[in-house]
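Down below is the structure, laid out as structure tokens.
In this view, the complex is presented without one of its protein chains, the others remaining in place.
Entry: subunit A
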């Protein structure tokens, strides 16, 4: 049979050209690259246009490397700047209340949604003298070890308008098991609406569903690891329009009262059983070795097999 040489005409140095082109492109695009931004475990803020004070949690992680509940509570009690709203200064004893009604997990398996229902209760009497203002609820979920939120998933929710703003702080490595990772915080901002403090609405109920994912938990004995959630920290931030500048106030809701009746969610995550260790290791390696040996023996005796096949064909 005549051999036909089929040729595809591709430039002989197309590969080199591609590399050079990519290199030039990288140089152009990297001109403003800063190494400070390219780190793991960095805080991910989908909306980079906001000023740093936007996120309460970011201030915490500026001073602390890891999320520890006592440190965060201390931070909220002593270091959080509540801002100054002169218009409301005399009325601070009539602070609007945010409280959590219930918290539970929706879904099955390793990917679920944390559903929280939050009630905003306005003041019994309106404050008509309060200038125009806009309030947002800030919900801070201190995620337990073993659970994480995907910042890019939150970004998609932001783009769809589910939240006004959202960010993840702390350990955002999506792949590590829980015993090799640290905790993280999800901070969600939701618009309550304009002039809520001088309006006639008594109560506003907000429902949020936060998509979460379980990490591989530490090994256990019973095959499941319980991940216990805590109640979120709730804040109300109001921006009041002023003559020369806008003022911003931060109201903190403390846990207690009706919230003490709320049962925090518990996530049962399947885990490996330590007793399996020896048997699994031995059988895994035996299987690998046996499979490898079979392939090796077949390859070594390949010529015998080929002769048999040709004998059968003839």
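To be clear about the criterion, contacts are C-beta pairs under 8 Å (C-beta built on N, C-alpha and C of every residue); 3 or more make two chains touch, one makes a residue touch a chain; residues count from 1.
One rule holds in what follows: contacts and distances are computed from a predicted model.
Peer 1: Can you work out the missing subunit's protein name as recorded in UniProt? Choose among "GPI mannosyltransferase 1", "COMM domain-containing protein 1", "Protein SLOW WALKER 1" or "Pantothenate kinase".
Peer 2: UniProt protein name of the non-displayed chain: "GPI mannosyltransferase 1".
Peer 1: Using the document's contact rule, name the residues of subunit A that touch the chain not shown here.
Peer 2: Those residues of subunit A that touch the unshown chain are 1, 3-8, 10, 12-13, 15-16, 18-19, 22-23, 25-27, 29-35, 37-40, 108-111, 151-152, 172-175, 177, 179-180, 216, 218-219, 223-224, 268-274, 276-277, 280-281, 283-285, 287-289, 291-292, 294-296, 298-300, 302-303, 305-307, 309-310, 313.
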